[in-house]
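Below is one structure; the comments refer to it alone.
One protein chain is absent from this view; the other protein chains keep their places.
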Amino acid sequence: MAESIKTTKATGTAKKAAAKAAPKKSVAKSAAKKTSAQAATKTAEKPKTAAAAASTASPVIKEKAQAPAVHKAAQSPAVKEQAVAPAVATAAKAPAAQPAMEAAAAQPIPAKAAAQPAHNSPVAEATATPKAAAPKGRTSLKEISARPMKAGNPYTPMAATVKEVIQETGTIKTIRVVLDDPEQMAAFHYEPGQVGQLSVFGAGESTFVINTPPSCKEYLQFSVMLTGEVTNAIHKLSAGDKVGVRAPLGNFFPYEQWKGKNVVFVGGGIGMAPIRTIMLHMLEHKQDYGTISLLYGARSPRDMAFSYELESWMQNPDLDCTLCIDAPFEGWPHKVGLIPNVLTEMNPSPNNCVAVLCGPPIMIKFTVQALEKLGFTPENIVTTLEKRMKCGIGICGRCNIGGKYVCVDGPVFTWAELKELPPDM
Amino acid sequence: MITRYFPADALTKVVASLADERRVLIPVTQPAVKKSVIFAPFSAGMTVELHKASVAPKEAVLPQCETLLTYSKQKDAEDPSKVNLVLDDKPQAQPTIVFGCRPCDARGFAVLDRPYLDGPFIDPYYQARRKQLIVITQTCPSVGTTCFCHWVGSGPNSTTGSDIMLTAIDGGYVLEAVTEKGEALLAGMKLEDGAPFMDKAKTARGTVEAQLAPAPDLTQAQEKIAARFNDNTFWEEQTAQCLSCGACTYMCPTCYCFNITDEGDGVCKAGRRLRTWDTCMSPLFTREASGHNARMSKAQRMKNRISHKFSTYPENWGGEFSCNGCGRCINNCPVNLDIRAIVLAAINEKGA
Partner (left out) sequence: MSVLAGKELRIVGFLCNWCSYGGADTAGVARATQPTDLRIVRVPCSGRIDPLFILRALLHGADGVLVSGCHPGDCHYAEGNYYARRRLEILKQFLPVLGIDPRRFEYTWISASEGQRWQLAVTKFTQQIHELGAAPAFENAEKLIQIADMALTALRPLGTGQHAALADLKKAIVEKLPELDCVIGWQQSYDAAHSAPLFMRKPEDVEKLVWGPLNVNNLATYLPQYKGKKVGIVVKGCDSRSVTQLLQEGLINRDDVVVFSMPCEGTLDMARINQALGAYQHIDKVAYDEAGVSITADGKEHRFCMVEYAQGKCYSCATPGAVLADVRLGTPTPVTGTPATPPELALLDSMSLSERFAFWHTQMERCIRCYACRNACPMCVCRDYCVAESRDPHWLTQEDTATEKFFFQTIHALHLAGRCTGCGECQRACPVGIPILALRQQIARAVAQTFEGYRPGMNAKATPPLMGFTVEENNIKEKDWNK
């Protein structure tokens, strides 16, 4: 990660400009070179890196110019280095504003125009309309946390090939894909909890969490439960098939804030997928955290995904792993019972502890109740949501809960954040 | 700012001269027992009449249907066992003028610009069209029964979203640039200087302005509607009439929800990914493959639509409403559902 952040520093300018201006790879390359030639001498020494960065989903860090956002960013791991070197943010910001300003040149920048009606033209004088709502001070960008983001045309998937398909359970398959462009694959960077839109051309795309830990550079892994048209098409894939990937999208688990704390993971059914990515990531950096425990429940042993890994998780001295199923099953050596009940029985201490859960809505509801009873505060309960999404970039209007869009403001939320939102899930 | 004047009978000629170099969308009356007015490209032989359109001109930046990308799987020329995926995602855009829309329509472009251009991601398709768009707006010659633009921060002479304002005066039209883009266009038009006619134009604008009934105070709408969010009985009562069709949202200059669907050739070799208008009033909009639906009832959907326009859009985008008060959703509604009544009811009783 540190390596890729350095890349950002060196080529931030070029990449940002290229990303905005040129969706096509070849164009992006030339644009990147051109801009770098104009702007930064260092970049010219590393044309390969620049090109790769410009055309892939390498860590484009969106930085908020405003003070509170910077504060937020400082807490978050991906921009830690940036906070140290704020010049990077500025460098990336300036050219990014360029195309936006071009677009805005001919039209009044909305909120500003409202504040000072259209350049003192006589028309505006005649417009003695009462101002309905006072502008709230913020004029442009919607605030989002810092994160790696997909560059280029946000609707265009990267071409990828299925490497391997694993039948997890009767209804869940895990698909491992490799981006077709080796440079893209090498430069691809994401944070645990971020999602991707997996395309099967002809059927459409659906959102899934990338459930490999970011350290895995060989492939991206998605675990998919069979439910509708797209998942049906995904389940028909086999190694060698072409797919598309739009990633990374959304925010990620704030694991940097959890350093020094104990963490309890609770995964139910397919909800284990996002838990897997953050859990494996934290186990790789175990020295930074306290105890890490996992409660993974499914309806029956047959419904347990990642069954081939469970043994190693059980054996892992760094992980306190508990498995449970809903109803007794012959030969099942682990716990039996519903997740909230088993969790209550486990009785994890809420002191200096974060609970991370994911699963079906009903499980979330009762598990949160159980956690609150155990003394966990809403700030220390974290979950990741799933909603019907289309665009994945905060426009199409499907995944919003009140004013928050799960695809850009989430999918990771603390229970405290969710309580602030209308109960419209 | 540059001004120009042309006599009333030159209207079609002026539009025709603009159409030499660009696509010019004008309001065209569709003859039928129930007439409608729709923006369509000007072509030779047409006579320009500036009626308020039934459907907002958002088609100019957000077409009802567009191809986001085409895909095809092609055998590798060198290695026939290998298949390459070829994607083409080039935006389709051409220089366009929207001629003769109303200030409520033009303000729609400003509302759309925020999520499409000022958000965390820039929409390249929208951007390509928006950059090449010039909006020539007619200041409203009259106020309609369902108009409420002055409630929401717009007005019959509002310039938001426009590049040039066009005002009908006795015997002619006055053009007035309000942006640099507009100025550049006007400068190139061989028309009489408008300065001598500006007084008349101002009078015409003022006359319409004076006709407006006093607007209710919506300054608290954002908070009050948010506070209403959990009042299910309220939303159910307000929504009882609704048929859950998409007339309101498709006619609206500010509604911008869309759907993305793939249309393949049936054998997975090639196809298109389409973006089409979608409506949050449809129960299918949020239905998930699992059958779960976050907005199952029409009350929930109406709540989302009203909240988006008056509460959550302002929350995200600097306090501006995503409603222009054009009234199309009222007079095109098959059951005459009145958004003004819902908003007033939401902020007047109880509330925050």
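For reference, chains read A and B in written order, and residue numbers begin at 1 within each chain.
The definition used in the following text is that contacts are C-beta pairs under 8 Å (C-beta built on N, C-alpha and C of every residue); 3 or more make two chains touch, one makes a residue touch a chain.
Note that the structure is predicted; figures quoted are calculated from it, not measured.
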- Note on the structure: The missing chain sits against chain B at residues 30-36, 38, 52, 54-55, 63-65, 142-147, 211, 237, 240-241, 243-247, 249-251, 259, 261, 263, 274, 276-277, 279, 282-284, 330-332, 334-338, 340-341
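Here, only the chains that are shown with their structure count from here on.
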- Message: If we count contacts the way the header does, which residues on chain A are in touch with chain B in the complex?
- Response: 20, 23-24, 62, 99-100, 102-108, 110-111, 113-114, 117-119, 121-142, 144, 149, 153-157, 159, 180, 199, 201-206, 227-231, 242, 244, 361, 387-388, 390-391, 393-398, 400-403, 408, 422-425
- Residues of chain B touching chain A in the complex: 1, 68-69, 71, 73, 83-85, 87, 89-90, 109-111, 113-125, 127, 130-131, 134-135, 139, 149-155, 157-161, 163, 165, 176, 178-182, 198, 202, 205-206, 209, 215, 217-219, 221-222, 226, 229-230, 256-265, 268, 271, 273, 275, 278, 280, 285-290, 292, 294-295, 300, 304, 307-308, 311-321
